[in-house]
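Excerpt of the complex: some chains, original placement.
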Amino acid sequence: MTDKELFKLALKAKDKAYAPFSKFAVGAALLSEDGEVFLGVNVENSSYGATICAERSAFVQAVSKGVRAFSKIAVATSQGEAWPCGICRQFMKEFCDDSFEIISGSDEEHLVTHTLLELLPLGFKLDDECNQIKGKV
Amino acid sequence: MTDKELFKLALKAKDKAYAPFSKFAVGAALLSEDGEVFLGVNVENSSYGATICAERSAFVQAVSKGVRAFSKIAVATSQGEAWPCGICRQFMKEFCDDSFEIISGSDEEHLVTHTLLELLPLGFKLDDECNQIKGKV
Amino acid sequence: MTDKELFKLALKAKDKAYAPFSKFAVGAALLSEDGEVFLGVNVENSSYGATICAERSAFVQAVSKGVRAFSKIAVATSQGEAWPCGICRQFMKEFCDDSFEIISGSDEEHLVTHTLLELLPLGFKLDDECNQIKGKV
């Protein structure tokens, strides 16, 4: 699947965003290594701290279906190009390699791609087994 | 769909939980008013604060598909009966009425049901339009 | 310290809230068992999910100073009486007994008190030692 196709899916997903407080609608389309696409939107909450972004909505949907290996994600917003917040970058770090690609843009003709390593250098990750830090870059 | 059927779906979903840190696996099965079921699992993160519970994984999946009206949710864990954490109760409050039902139990033969009002009395909710508090119980 | 005195401290603290997005300012005054008061405000974030409420701001401040035993908290908002969100109730559950008191009101002459048990029945809590569920009510 091309970046453009994936972005168009994110753009369409965005219309289902629940963003009554910020009015900032976001859609995300996550591509697994097996070629499956998971769509997510931002879901806000009256207690802002409970808000879940579009990227994480897509990830938990995939994980809930047993999918844990991903190749890229496209993010589309009601206000053009925007890059994942720190929480979502942290979430990606748990499942994705440094080369995982994040795609955004003002529209489908102007897409930009960054790797997870570019957006979250020196990312924090615990080792599953013993809760010790691994992987200092 | 009966409570028992919904709980069995939650029990099965649980096997996909990503819980390397707590080893506490949780599955949730959320029933929409239209009769559709959304399955979620807990997805932990090295930065514990980024963890998303099974209940919220199910909710964001539904919302991402345009579904916002729900009737009940079943929660199954690797350690028997447990009730949603405060974050998830807060998340439910955004979309569900006081009569929304939460089902848990040690196994499918011993289910208990509580309403959202019972688990989150005097819940906090902002009005969408003007961000003013509404709905003091 | 009386409830009224504690509430007045929360009311004053509220003026320092960082709430540019919701415009909903909240102050909290937390009383430890030793009689020390910790003041907190809500701190919002552009990524709404990173927002921390006034109650939790007060708690982490206390814990950072080695204080973990509390008797009551007062909550004052720019829009009158309001009760802690589910996230904050969950946070309290970690450190407080069922009898922990939460105080709010439209003004200092009209205060209402609820216990944590009243606001978070059947609260979720892991056992520190073995991560097993304890304390079903």
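We just call them A, B and C in the order they show up, numbering each chain from 1.
To be clear about the criterion, a contact is a pair of C-beta atoms (placed from the backbone, for glycine too) under 8 Å apart; a residue touches a chain by one contact, two chains touch by 3 or more.
Predicted, not measured: the structure shown is a model, and the values here were computed from it.
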Homomeric complex, total chain copies (3 given): 4
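Note that in this section only the chains that are shown with their structure count from here on.
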Top-ranked pair of chains - ranking by C-beta pairs in contact: A-B
Where subunit A and subunit C are represented by their mean Cα positions, the distance between them in whole Å: 32
Chain centre separation (subunit B, subunit C; CA means) in Å: 24
Shared interface positions of subunit B, touching two or more other chains: 87, 90-91, 93, 124, 126, 131
Interface residues, subunit C side, partner subunit A - complex: 21-22, 44-53, 85-88
For the subunit A and subunit B complex, residues of the former touching the latter: 13, 16, 18, 20-21, 39-41, 43-47, 50, 52, 54, 56-61, 63-66, 68, 87, 90-91, 93-94, 124-126, 128-129, 131
Of all residues in subunit B, those that touch subunit C in their complex: 22-24, 77, 79-91, 93, 114, 118-124, 126, 131-133, 136
